[in-house]
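Taking it in order: structure first as structure tokens, then the write-up.
What you see is the complex with one protein chain gone and the rest in place.
Then we have chain A:
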Amino acid sequence: QAAWSSEGFGSHWVRSVSVDLNNDASLVIDIPDALCERDKVKFTVHTKTTLSSFQKPEFSVPRQHEEFIWLHDTIVETEEYAGLIIPPAPPKPDFEGPREKMHKLGEGESSMTKEEYAKMKQELEAEYLAVFKKTVQVHEVFLQRFSSHPIFRKDRNFQIFLEYDQDLSVRRKNAKEMFGGFFKNMVKSADEVLISGVKEVDEFFEQEKTFLLDYSSKIKDATAKAEKMTRSHKNVADDYNHISGALNSTAADNNTAFKKHLEKYAEVFEKLRKLEDRVASDQELKLTELLRYYTRDIQAAKDLLYRRARALADNENSNKALDKARLKGKDIAQAEENQKQCLQKFDKLSESGKKELTSFKARRVVAFRKNLIEMTELEIKHAKVRRLKCCVYHYMFTRQCSGSHGKPGNLREF
């Protein structure tokens, strides 16, 4: 079994979806550390606060992915948040890629040369670290979305999540799964409701609906395409790595002056590997992750629209019921009460929904701007570094070629 330590990881830390959510110093959350245990990841959730609703100004608790999901679900279930965009739940940590590679590594250990094994291990570690970072990141952003929201930050369950230093015992798996299934069905039919549903009364929401439906499918597509692109970029980097290894083993068996050259070529490809890897992983973090995040966030916004559409439908139904009651002269008071409540709920939902969607738009534009700028700057930087490396090597090899001029050769090889 391949053993590794965190010190060995070679790739660099670039924050992915920087949403700049920790603006308010009164409640600052981060995940400074996480522990990977089989397929479980334990996150250390660290909180610093000046709010009096917490017992201490600073504390850390261990949390698992399932507990994050629990938090998400309880928030979704809370009726009074129906008018808010609920931060999308972080995806389940997926270590399938690195695990598969590790399996291959374990299997092929005997048949591989030392170089090949080392190269494979290197790739594996880099990939593992990348997944790990992404996972931590996305869980952190999830919590920061709550902490930066004026209403969510006051949520009791959220505060318990942050503060309670014991296991939250959220393992009601069956019930939760059932609920999850039910919820998913609701989401699925949401699109239909949104499209066919009741006649929209508010132009703002009509526009939002069209926009979000269209945007959602486009961004989903772009995410998938970006994932594919980054993956093939990674493959190119891996190929460089293998080429470097193969050149090294060619050099190892060479007994002529050519050996040195081969070693240099291997070095060139090793450098290329490293740089290409960075390009790929930065692209992944800055672009693909951004798209991925907003695919989920847009889904959350669509869910809000759906809840409002439901309220609209309820409202209309209550109107009809009231009309009927009046016609029949039966249960009028009850129907009136019901109609009033529905209208109230709908108005409240519409109002907060409008606010939420407007701020969502602003947030999205800011995040895209930030990430695109950062990605572009990284691309430029990486290209410059690669250019320079190529220059250095080019200089070196050209020199080697032409350096022989002017001196008559007299040293025979034998």
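One rule holds for everything that comes next: a residue touches a chain if its C-beta (ideal position, glycine included) is under 8 Å from a C-beta of that chain, and two chains touch if they have at least 3 such contacts; residues count from 1.
Just so it is clear, contacts and distances are computed from a predicted model.
Asks: One chain of this complex is missing from the view, so tell me which of "Two-component response regulator ORR21", "Hemoglobin embryonic subunit alpha-like protein", "Small ribosomal subunit protein mS29" or "Sorting nexin-1" is its UniProt name.
Replies: Options "Two-component response regulator ORR21", "Hemoglobin embryonic subunit alpha-like protein", "Small ribosomal subunit protein mS29" or "Sorting nexin-1" considered; the missing chain's recorded name is "Sorting nexin-1".
Asks: May I ask which residue of A:Gln55, A:Gln166 or A:Thr256 touches the chain that does not appear here?
Replies: In the full complex, the listed residue that touches the missing chain is A:Thr256.
Asks: For a quick check of understanding: of A:Val141, A:Val268 or A:Ala335, which residue touches the chain that isn't displayed?
Replies: Checking the options A:Val141, A:Val268 or A:Ala335, the one contacting the hidden chain is A:Val268.
Asks: Given the full complex, what residues of chain A touch the hidden partner chain?
Replies: Touching the missing chain: residues 1, 3-7, 9-15, 18, 20, 31-38, 95, 98-99, 102, 128-129, 132-133, 136-137, 211, 214-215, 218-219, 221-222, 224-226, 228-229, 231-233, 235-236, 238-240, 242-243, 246-247, 249-250, 253-258, 260-261, 264-265, 267-268, 271-272, 274, 278, 361, 365, 368-369, 372-374, 376-414.
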